[in-house]
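Note that one protein chain is taken out, while the other chains of the complex remain in position.
Entry: chain A
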Amino acid sequence: MAQRLRVRYAKRGRLRFTSHRDISRAVERAVRRAGLPVAYSAGFSPHPKISYAGAAPTGVASEAEYLEIGVSRPCDPRSVLADLDASLPPGLDVVDVVEARSGTLADRLEASVWEVRLPGADPAEAEAAVKEFWAADLVEVERLTKKGMRRFDARQAVHALALTDEAAHGGIGEAAGASGRTAGQKPVQPCVILRMVVRHETPAVRPDDVLTGLRLVAGFAPPSPPEVTRLAQGPLDAVTGEPADPFDLDRAGGDR
């Protein structure tokens, strides 16, 4: 393996309904269509060396998903970006590519920024619920996981949580850009937008766990399903309290 390439990609519009398995099949095919010299594992049934870091759940859009591709000869990250993006279906869009310089990508993805749109929700109720949530030391929630029903704290992992003051109209399609979207506009309706920074912990606390927490502490129950987008992932910056670009370290060591 001559080089490892780190790829940031987005999952937008209707393609947010892809599952992790769907994406990994699509990426493998795109890598072949793009003609990337992907490295293969040895053995009886060789697999392309592509690894994924913490995929967003099915139904959740994302501007910041990450994967790493091992290639058998060095490639220019800029042309990989263009070729891979052209080979993926619209809505799975390559945003950034760097050559891996050091460390493991997964270790750098310490926290995520999530945007949660709640069409039809009441801003005052949402504001009150957020206050209650902050006031609590512990907000225990339950979720059905692969290992059965689990009970865990949804409070401590939450690093930031607030309503945005963006004039809120429309749904996730606008938040995520027009890509993959067909004709037709959503009816304009009031919409609460929550922005949260959540640390990656075990068990993982997801935006829907935080919403469950808001319901538990304040009875806050939005009238329609939430529209969730991951805006960023990265190492938590001690100064800003926000996730930084996980590719900074690769770029710092590089010559580009």
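Just so it is clear, a residue touches a chain if its C-beta (ideal position, glycine included) is under 8 Å from a C-beta of that chain, and two chains touch if they have at least 3 such contacts; residues count from 1.
Keep this in mind: contacts and distances are computed from a predicted model.
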Legend entry - The complex's invisible chain, by UniProt name, from "RNA polymerase sigma factor", "B12-binding domain-containing radical SAM protein", "ABC transporter permease" or "ATP synthase subunit b": "B12-binding domain-containing radical SAM protein"
Legend entry - Full-complex contact with the absent chain, from A:Q3, A:T58 or A:T212: A:T58
Inset, instruction - Spell out, residue by residue, where the missing chain touches chain A. - result: 14-15, 17-19, 21-23, 25-26, 28-33, 40, 44-46, 48, 58-59, 87, 89-91, 171, 180-186, 224-225
